[in-house]
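With one protein chain held back, the other chains of the complex are shown just where they sit.
Up next is chain A:
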Amino acid sequence: MTAQMVLAELQEAWANERLAPELLPHKSELVEVMMEQVEQMEANVKQLATTDLRSIVHRQELERIRYLVRSYLRTRLSKIEQHCLHLVRSAGSAGGDLLSPQEAVYLREYTANAVSHLKVLLDNLPRQIANFNVQEMESEPELETHVFVRSKVDVQEALMVGQDDEVNIQEGSQFVLPYSVVQQLVRSSKVILL
């Protein structure tokens, strides 16, 4: 895989992550590869004179890539924070590759902190209602929200929308659909969100 392809894929992952209501499977290997590339390019750029046009263009591009990586990771973190209790619950059952190892550590730590902080507050209340109900505090991602999608491949099976509407997705076609319908396709990055 060339650096160009990694970048393109990362850009796609970033766009999808920003537009999807839920946390998507992590792409930390892409991020790592990209970071290594950035370091290398930085070393290369340093050898050029600062007045060289190429140096300016390259540095500009590096800035963009760095923004992309940071913004991607930031978006994921804010989703993790938002839906921390939901993620803790689902991480045990299904979400194996949803989080990178580092994010999993972050999620655990963050949730423990948040829950204990709220519990301290409840300690001031009389005993009878001071129990902390995790389920009550949980906020789930809104999966029924509509999203714009464009397909990268021909999808074989027809998708069911609501009770009796079917959608056939061809390569390059665009739709507005509830997120839950295309959830699996987004996760396997067969479609991109717009």
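Here is the rule we use: a contact is a pair of C-beta atoms (placed from the backbone, for glycine too) under 8 Å apart; a residue touches a chain by one contact, two chains touch by 3 or more; residues count from 1.
The rule is simple: contacts and distances are computed from a predicted model.
A single chain of the complex does not appear, and UniProt lists its protein name as "DNA replication complex GINS protein PSF1", one of "Anaphase-promoting complex subunit Apc5", "DNA replication complex GINS protein PSF1", "Ras-related protein Rab-30" or "Signal peptidase complex subunit 3". When the omitted chain is restored, the residue from A:39, A:52 or A:97 that touches it is A:39. Residue-wise, the contact with the chain that is not shown comes from A:56, picked out of A:8, A:56, A:143 or A:160.
One of A:8, A:121, A:143 or A:194 touches the chain omitted from the figure, and that residue is A:121.
As for the chain not pictured, it touches chain A at residues 28, 31-32, 35-36, 39, 50, 56, 59-60, 63-64, 66-67, 69-71, 73-74, 77, 81, 102-103, 105-106, 109-110, 113-114, 117-118, 120-122, 124-126, 128-129, 136-137.
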